[in-house]
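Note that this complex is displayed minus one protein chain, with the remaining chains in position.
Order of writing sets the chain letters: A, B and C. Residues in each chain are counted from 1.
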Amino acid sequence: MKLYEYAAKEIFLKYDIPIPKGSLVSDVNSAVDTVKRMGDVVLKAQVLTGGRGKAGGIARAKDANEATSNAQRILGMEIKGFPVKKLLVEEYRQPLKEMYLGITIDRQAKCPVIMVSPSGGIDIEEVARNSPDKIIKMNVHPLSGLHDYQARTLANSLDRAKSREIIDIIKKLYRIFIDNDCQLAEINPLAETEKGIIALDAKMIIDDNALFRHDFKGEETNSLEEVAQKNGMSYVGLDGDIGCIVNGAGLAMATLDMVTQYGGKPANFMDVRAGANAEQVKAALSIVSSNRNVKAIIINIFGGLTKCDEAARGIIEIFPLIRKPIIVRLSGTNEKEGRAMLGKYGIHMAASTEEAAKGVVELGNPDK
Amino acid sequence: MKLYEYAAKEIFLKYDIPIPKGSLVSDVNSAVDTVKRMGDVVLKAQVLTGGRGKAGGIARAKDANEATSNAQRILGMEIKGFPVKKLLVEEYRQPLKEMYLGITIDRQAKCPVIMVSPSGGIDIEEVARNSPDKIIKMNVHPLSGLHDYQARTLANSLDRAKSREIIDIIKKLYRIFIDNDCQLAEINPLAETEKGIIALDAKMIIDDNALFRHDFKGEETNSLEEVAQKNGMSYVGLDGDIGCIVNGAGLAMATLDMVTQYGGKPANFMDVRAGANAEQVKAALSIVSSNRNVKAIIINIFGGLTKCDEAARGIIEIFPLIRKPIIVRLSGTNEKEGRAMLGKYGIHMAASTEEAAKGVVELGNPDK
Amino acid sequence: MGILINKDTKVIVQGISGKEGSLQAKWMIEFGTKIVGGVTPGKGGIEVQKVPVFDSVREAVDVNKPDASVIFVPPQFAADAIFEAADNGIALIVCITEGIPVHDMMRVCSYLKTTSSRLLGPNCPGITVPGASKIGIMPNPIHMSGNIGVVSRSGTLTYEIVDLLSRNGIGQSASVGIGGDPVNGTSFVDVLQLFENDPETHAVVMVGEIGGTAEEESIDFIKGMSKPVITYIVGVSAPPGKTMGHAGAIISMGVGTAAEKIKAFEDAGIIVARSPSDIVQHIKKMDYS
Partner (left out) sequence: MGILINKDTKVIVQGISGKEGSLQAKWMIEFGTKIVGGVTPGKGGIEVQKVPVFDSVREAVDVNKPDASVIFVPPQFAADAIFEAADNGIALIVCITEGIPVHDMMRVCSYLKTTSSRLLGPNCPGITVPGASKIGIMPNPIHMSGNIGVVSRSGTLTYEIVDLLSRNGIGQSASVGIGGDPVNGTSFVDVLQLFENDPETHAVVMVGEIGGTAEEESIDFIKGMSKPVITYIVGVSAPPGKTMGHAGAIISMGVGTAAEKIKAFEDAGIIVARSPSDIVQHIKKMDYS
């Protein structure tokens, strides 16, 4: 779960990491009021995607006029598909130097890794690509935690003169990373200003699997992704026209790959997970078919804990409402029973994933 | 550093471990007022030693009369040399069952160890001696911390029916143990009452070496122990008449042993620590000689970081004020210089620890 | 015969009284696995699938001396179940549970280094040695005894491939699912090492996914192996930067795309199959079945 910048900064505040004074607004008038109160500010689009700066989602405003025009412009924007609904209005702080500080998980070493670079800012990924020696990485022992000397070494590599302040921020960000089950906790830029080191931006991604022990409130958007998640499934929208429903992420990816190999374009990735029952299969079909681009649907179930007859029952119950061609492949637990059930309703069936993938591409392009 | 029961219970309260309602008082009137307000209570002497129950330092009071007589009696007591200055007045809670829960450090395994026994109460040490199988011990990994299954297993061995409540208390006590750098955190008895599991007593000992990162306030008693500690030395009063000043705890113990072997009785243990300077040696002599029982003093310095001439300077500066015979053994760093200095003042000197020990016993018993 | 487990391996089931634990215990017993007991705190004393249930792993160990444990407990409690198994000396811990927080798994993996236990998973289908034992949730009927080792990060895709091999008369020495989570216990290299040392295994099928570098890390090892390895990577059609259900399938910093993995394997001279049926063709061609 990605947090908005303002939500991450609320956490920073709680942990006493220095951030600019700011205020969250959702309309132009409030933005203007805030500028009148605070003076020289920056308006920052609150969207759950990177690259908003380059897209024009950040603008400085020194007076009410600039605030009005910029707030109006940004609140009307859509950045990489995300409409801007809120602005963070922050006092402007001139950065003398922009550094990078991020903590994520090193999958290979199986531990948190802290990364710093004296060259932070919007081009940090380019720095990582072109001057990897400018990124200093430090693995942290998962049980022992961050050792003081590690924070000191990292801070010294950024700015020896300011190392005390930076050590403090590194330690606090690490605590945030651990306390909140983060997959990512990032400050970019970590800026040196006249009044000290400060976090100008804040990015946090929380491990969805750990949300049960935290109290983060995501914003409801009722996207297909969210509806699927609430039903215990995972859905990712793609830009093709073949709807895909599969149990298991690996098999789902393999199915998408084969649809692609046969010339089709998947409209989505959907994993109904192991142990899916009739209700979930019904929900999956309803979600996938609600995408208007979908021309045909492939259902690929390899029964393990999932029973093929359960899946078939779900398909039969919703099938009349779908009005799009469907091809089903059932294999594994209770395969015979499931196939017999579908057979009665004349639903297309395939014996293998490859046959189903080939079949659904044909169903989706009846004219070819 | 030992905490008083009431101080430990304040911490328990902060961690939400159930304790009886209570109030700390230091005079009879307040005790009576509290009883009038609370009804059936227990008056508990607040002293930094065990065995107060057997000594009569705990009494129940159901009304103002009982409160008056018992508070009067207990506030006048001295328990193992500790005068009772404060009473904890607590609501009386009938224990249906008394259990034991304690956490300390297993030196051999180098980790915290949690001990529980279904047979708690004042005779727990007897239980430990006579029925060691009734004490269940569980080591905790210092980096990984207490695992849930360990708390569950311990709780089940106490009372399966109440295991949920007990698991909760074990986890909280472990947090207290870690957060406060405890050498001991103990609940005895951990009582089952009609209203649930409750900590009737609370004992905590904090690692003195870790006090720098905590905020515990000890009560000033100006004992010789405390004066020594403030001067960076360690002093333990004993009941003999030979004052002992030694650098290093091991050598100090060896010196005391030899004094004893030669028929003397040490009046104290005193370690002036490595690197002691003239000021500290002066302070040590002043502390040790202030014990009226002391008839003669042995000073045994093996100079490493401690320089013998420094020690000699300290001795010379305070020597005229002491008015008790002193024998000094100096060896190691700057030994010659130190011996020469003392020689000018006619102070008794010995070439070895054994000679000094023998000498001080003779000085302390001039009539023999 | 086979790796890690054999017909005498004694297994306990942590979480046996739950719906999935109970059903899978039944299927494992039907497969021939020696399930000697189960553990569910608070349920000690009952029987499930005719095996005794204990309150703790300690009690199960005292009674039955199991060699392995398979874990079906919910994700909030799974890390603790692994600690309990490891602290009680269980040599092989197979964790089926999906959805364990990644911070828990970092702590678990770090802790396990201080013990002698091996963890397979989590979020994995387990291990099957046809004709001997199965610890996990792969469907019973798909397996066939033979000489191909299968190792995969996926669940149902593993079934698909094992099933296809069997239908084509290609038996397996063992099928192992290492799990799709970003941080897990046993790696591709660990399993490849076991297959390399197993005389019953003549060739290996390795099924990878986008995300992470688990596949790339195995390249050097595969180059040193005496046995042929056929790889298959799914997620070719995944758009970069999209999360694909498996936490293990997050693509970050342009590393771990299917195209990059395939290129890395092919540059190292390792066979990359383009589909499950392509795997079968490669094996038949090599005549290593």
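By definition in this document, a contact is a pair of C-beta atoms (placed from the backbone, for glycine too) under 8 Å apart; a residue touches a chain by one contact, two chains touch by 3 or more.
Treat the numbers as computed from the prediction; the structure is a model and nothing was measured.
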- If the full complex is used, which shown chains touch the chain that is missing here? A, B, C
- Item | Touching residue (missing chain; options B:G243, B:P266 or B:G314) | B:P266
- Decide which residue listed in B:E90, B:D181, B:D241 or B:E310 touches the omitted chain of the complex. B:D181
- Which residue, B:G248, B:G338 or B:G364, contacts the hidden chain when the whole complex is considered? B:G248
- Message: Just to verify: which one of B:L143, B:V227 or B:I322 makes contact with the chain not shown?
- Response: B:L143
- For the chain that got dropped from the picture, name the residues of chain B it touches. 105, 107-108, 110-112, 125, 128, 141-143, 178, 181, 183, 207-210, 212-213, 234, 236, 238, 246-254, 256-261, 266, 269, 271, 273-275, 302-305, 331-333, 352-354
- Item | Sites on chain C contacted by the missing partner chain, in the whole complex | 113-114
- Where the unshown chain meets chain A, residue by residue: 141, 143-144, 147-149, 152-153, 156
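We adopt the following convention: only the chains that are shown with their structure count from here on.
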- Query: If you take the chains that touch chain A and keep only those that also touch chain B, what is left?
  - Reply: C
- Note on the structure: Larger contact count among B-C and A-C belongs to A-C
- Distance from the mean Cα position of chain C to that of chain B, given in whole angstrom: 54
- Task: Take the average of all CA coordinates in chain A, do the same for chain C, and state the distance between these two points in whole angstrom.
- Result: 28
- Query: By residue number and range, which residues of chain C touch two or more other chains?
  - Reply: 107, 111
- Message: Show the residues in chain A shared as contacts by 2 or more other chains, in ascending order.
- Response: 143
